[in-house]
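Encoded as structure tokens, the structure appears first; notes follow it.
A protein chain is absent from this complex, but the other protein chains hold their places.
Right after this comes chain A.
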Amino acid sequence: MAVMSKWDIVASVILSRAPIVAPQMQEVERRFQTLQLEEEAEKSLLNDYELKSKNDQKMLERRAALEREGKELSELDEQIGLTNAVREDEWARAAQRFENQYKFSQIPQISDLRSVERQMDRKLVLIVKQTFGQKGYKSPWILPQIQHRSGETLRQTAERCIGEVSKNDLNFTIAGNAPIAVHSQKYPAPIQKKTAQNTSDFAVSHEHVADFQWVTPDEFRSTVNDKRYKAAVSCALSE
């Protein structure tokens, strides 16, 4: 006995990009780390490298003394060989060369809200303004959503939603079969959570989507207007 439901089911997708770069340590964490490292160093034994550094120091002092007396140095020089200080200089130069080439220490700051590579140390979520096939209509900022078709599971609907939203093949994984939250307005909106893994380039299909942004959870809270909507998906926006 099939009962026609008075509700339409709409699947909405939280497409999120995980942080690419680990966030900076907080002050508490940094202080704890430095103090712990200090304590560990105090309690440790000298390793071979440190022993050699100490030895190098002694040898160099002897060399200076001999030089003052004006004695033969070649034999001692041979004994000293390559000191650790020289090697450290070499390593520092090599590190600087790499840094100049690749710029490790600076995370690129991208101000374009549409770029999936902005805010590398934060979680990003895709929000869109959808047209729903009507010309000249733009929805408020929402998570991409699509109407459920009969015969589909919710997961299939969610997959279709991502397919319609993005033009290119996006490498993503869906977590689980079950909706993670529900929001009912005029239409209920079970939501599947998706995680984008491939962050290369993200192109949007303009048939369905009028505008899109990749936003951090904080920006999501300030951009999206509907309070009940925000509350419904808040559990998926934790970092």
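One rule holds in what follows: contacts are C-beta pairs under 8 Å (C-beta built on N, C-alpha and C of every residue); 3 or more make two chains touch, one makes a residue touch a chain; residues count from 1.
Everything below uses one rule, namely that contacts and distances are computed from a predicted model.
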Hidden subunit of the complex - UniProt protein name among "Ribosome biogenesis protein C1orf109 homolog", "Large ribosomal subunit protein mL40", "tRNA-dihydrouridine synthase" or "DNA replication complex GINS protein PSF2": "Large ribosomal subunit protein mL40"
Residue among A:Leu113, A:Ala181 or A:Ala210 that touches the chain left out of view: A:Ala181
Absent chain, residues of chain A that touch it: 5, 7, 9, 18-22, 26, 28-29, 31-32, 35, 39, 42, 44-48, 51, 102, 104-105, 107-108, 120-121, 148, 153-155, 173-182, 184, 188, 190-191, 232, 234-236, 238
